[in-house]
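Structure first, then comments.
Just one protein chain is left out here, and the rest sit where they should.
We call the chains A and B, going by the order they appear; numbering starts again at 1 in every chain.
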Amino acid sequence: MWLVRIVTFLIILGIWQLWAQHKQKAIAATPKEFVQAVWHQLVTDGTFFGPLWSSMEAFVLGVGLSLLIGIPVGIAMGRWRSVEHTIDPYVSFLYAIPHVAFVPIMIVWLGFRLEFRLAYVVISAVFPVIINTMTGVKAVDEQLLDAGKSFCADEKTLVRTVILPSASPYIVAGGRQAMSAAWVGVVVAEVLSTQDGLGGLINKYSDEFLTADMYVPIIGIMVIAVTIQFFAGWLQRKLTPWTNAAQREREGG
Amino acid sequence: MSEIATGASLPKTADGTGLAHRLRHNPWVLRIASVALLLIAWQLFGNRYSTSFPTDVARAFPHSFVHDVVPALGDTLKGFFAGFAASIVIGVPIGLLMARSRLVELALEPYVNALYATPRLALIPVLILWLGIDFQMRFAVVLVSGVFPIILNTYLGAKEVDRNLLDAGKAYAAGELQILRTIVIPASLPFIFAGFRLGLARSFIGIIVAEIETSVLGIGNLINQDAKTLRFDGMWVAIITLGVLSIIFSTFLKRTEAWTTRPWERKGMAPWPFRR
Partner (left out) sequence: MLEISNLTKYYGDAEVPALSSFNLNVDTGEFVTLIGPSGCGKTTALRIVTGLLEASGGEVVVDGKPSTAPSPDKAIVFQMFNLFPWRTALTNVAYGLELQGVGKKERLAKARQYLDLVGLSNRVDHYPNQLSGGQNQRVGLARALAIEPKLLLMDEPFGALDALTREHLQSMVAQICADKNLTVLFVTHSVDEAIYLSDRIVVMGTPGRVIGEFAVDLKRPRHTYDWRATPEYAAIRAEIWRLLQAELAQVEALTGSAYE
């Protein structure tokens, strides 16, 4: 199995090398140049880490805020129809539209600093949380509520011991989607506006036609994206071990 | 009928079914009231220099829409449909191939996964560098955004086809192409359509992003320019149009998915194009 993977990798590497040698320096970089650039940015100059930190800051804060806002709103919308109806025009509209459309106006309102990036990340990530949480709260099995009531659970206890645990797989799924969406949001905000973070790094090298250097943050972004996926899967397993999704993950699904 | 999932209740009015109570719980009244409230707040607290007013937007609508939004939208949609069609034509076969051939699966799966997870935005500067800022680049952006969800979902769906169904085909000596055509594809249609939906959303976002980045054509560019030149009323017209279009897109996809993928769950006859 590994043989196939290694062979494919080498083939891709080979194609890359040939193609890059053909084109001008300004457009393409060879694998060798790429490796040199990696070495440079990560080891000798360490210029990679400042922007990395900046992007991660925006990401973590953004995800945190999205959960902080999204979960209570989702619960409220799930429990009370009137709240749901009041808020859902906004949720539907903002969820459907490409959030990028708001980038220009947000730059006008919030400038190019962290506030803008944070706000954009929250816009990208909060809706999966709200929608999934709301669905989860609504989907609580009547029978489980009966079981709770038959043991004399009052309203608050029902919420704590039945509704929230029952909805937690949905909430966690929402959190997973939020994490992926948040990372996309970080990158979008950075590439479109600023010199901050990894996205900003791409812009910087692109402006200076340093093609090999430009690949480094791009691959970095890719690696982080995949890492976030694995991390989110792990988190899902830890938080909701009883679900099929988590068990499938365990089996390497 | 309790409106609340858990049985908790809002304080009841003395007359439980009075007009006030009914209004308070009617979905459309609440939605319209909530949006109306927002518009009023916007009108009162907005200003010329950063948000514009609903009234200005309304006034600008006819002109803006016809002269700016529609042509821009035309440019956007041209690139979009071309690229998305290409994503389907390229993506579905690759996905099927990955599902049916262990070799291909092993070779391609890590890359497809990694590229699917990557924010396409990271790739746009590279695409700009390689393809310039014209139609080719926008086409490529849409293609790159849409093809990976389609490949992935097709692959996953085709892999999940019930063993028993495949056995039935083999028992009747079906060749590989026949199996694909008569078993694998119909069985994985829901997944393929899910892939289309995801691909569509991502491609649409991708092209808007590319437009904002490159400032040449299209509705993304329009929004960007209007914002930069502080013409917010025009900008809101474009944003609202974009939003409505997005909602129409996703609703359309959801409906067609139901019609075409599960004829045995349909009630009533399919609309003409889908009848056998």
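A few points about this structure:
To be clear about the criterion, a contact is a pair of C-beta atoms (placed from the backbone, for glycine too) under 8 Å apart; a residue touches a chain by one contact, two chains touch by 3 or more.
Only a predicted model underlies this, so the values are computations on that prediction, with no experimental measurement involved.
Within the entire complex, contacts from the absent chain reach the displayed chains A. Note that of A:V162, A:V187 or A:I202, the residue touching the chain absent from this view is A:V162.
Seen from chain A, the chain kept out of the figure touches residues 143-144, 146-147, 149-153, 157, 161-162, 165-166, 168, 240-244, 247.
Quick note on the criterion: only the chains that are shown with their structure count from here on.
Separating the CA-averaged centres of chain A and chain B is a span of 18 Å. On chain B, the positions that touch chain A within their shared complex are 3-8, 10, 24-28, 30-31, 33-35, 38, 50, 103, 106-108, 110-111, 113-115, 117-119, 121-126, 128-130, 204-205, 208-209, 212-213, 220, 223-224, 226-228, 230, 232, 235, 238-239, 242-243, 246-247, 250. Chain contact summary for the complex, chain A toward chain B: residues 1, 4-5, 7-8, 12, 26-28, 78-82, 85-90, 92-93, 96-105, 107-109, 137-138, 140, 145, 155, 158-159, 163, 180, 183-184, 187-188, 191-192, 198-199, 202-203, 206, 211, 214-215, 217-218, 221-222, 225-226, 228-229.
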